[in-house]
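With one protein chain held back, the other chains of the complex are shown just where they sit.
The block that comes next holds subunit A.
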Amino acid sequence: MPSAAPHPAVRPRGARRGREIARRWLLSAPALLVILVAAVGPLFVMALYSVMAKGDFGDVRFGTFSSEGWFGVFFQRDIFDDTLTLADAHLTIFWRSVVLSLQTTLAALLLGVPTAYFIATRPARSREIWLFLITIPFWTNLLIRTFAIQEVIRNEGILNGALVGLGIVDRPVQIMFTDTAILIGMVYVYLPLMVLPVYASMEKIDFRLVEAGYDLYAGRLAVLRRIILPLARPGIVAGSILVFIPSLGAYVTPRVLGGGKNMMLGNLIELQFGPGRNWPLGAAISITLMAVVMLALLVYVRNATKGGQHG
């Protein structure tokens, strides 16, 4: 923690220290209050909603508790004879979300790590420009970027235009409204999230170590595998988490590129709060998603602290 450096002026004892702490709490109160009211608090309310009975027209019957919401995440009841089956539709969507997020992370690694390495090995002055070129899409509206990739991959888009024009295929390949479209879209929109942290850790690599590796007759592959990648590991882990988490909760990209059929978790949640009118189920799925994300973050934090001990 950077605040570890002592600041003697703000280290009074006894009553003065008490007053100082109270003042600091007062100063941070507005920010904490806003986040409590419009971010953290509602999550608890949602947890409460997940254990209530669903209302007929959306919402819930307040005060009537029911486990139907959580039950519905994994099982479904036959409307005629009450037999239980696994909720295939939900499990398919869970599975699709996890697989697509992993594939997105993998593709982002494949493109992002070499890109970060490329930028980190440029001379200092041009490095800033390359970095800036990564930052611009990073801060550009996600919807607009999704829209942009849609124009490229749709049937009349330039990708199919080029494929047909070059005679590789005779008629346009249907990419839109498939899982592939979602994958391409998510790689496109989340790639900068991989490059930036990987770059941050590659920038710090001491290339004398790499040189030492070559001095000891290591080949390029060995240097990459034994020196560069281990040193870049904190960034690679951070980048993977930063790509995986928003992919898992993606809503806009699958909605625009996947059409109605290829839903991901985000769209399944929306469905329950919209036409599905099953708020408790929607709340339960949301909490499940949040739990998975928290788990991934926990892995990251544990990894980051381990990395800190080495470095």
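What we mean here is this: a residue touches a chain if its C-beta (ideal position, glycine included) is under 8 Å from a C-beta of that chain, and two chains touch if they have at least 3 such contacts; residues count from 1.
The rule is short, and it goes like this: contacts and distances are computed from a predicted model.
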| item | value |
| --- | --- |
| Listed names "ABC transmembrane type-1 domain-containing protein", "1-deoxy-D-xylulose-5-phosphate synthase", "Spermidine/putrescine transport system permease protein PotC" or "Sulfate/thiosulfate import ATP-binding protein CysA", matching UniProt entry of the absent chain | "Spermidine/putrescine transport system permease protein PotC" |
| Hidden-chain contact residue, picked from the options A:21, A:86 or A:222 | A:21 |
| Positions on subunit A contacted by the hidden chain, ascending | 1-3, 6-7, 9-11, 17, 20-21, 23-28, 30-32, 34-43, 45-46, 49, 59, 110-112, 114-115, 117-119, 121, 128, 132-137, 139-145, 147-152, 156-158, 161, 187-188, 191-192, 195, 207-208, 210-211, 214-215, 217, 220, 224, 228, 245-246, 248-249, 251-252, 255-256, 265-266, 269-270, 273, 279, 282-283, 286-287, 289-290, 293-294, 297 |
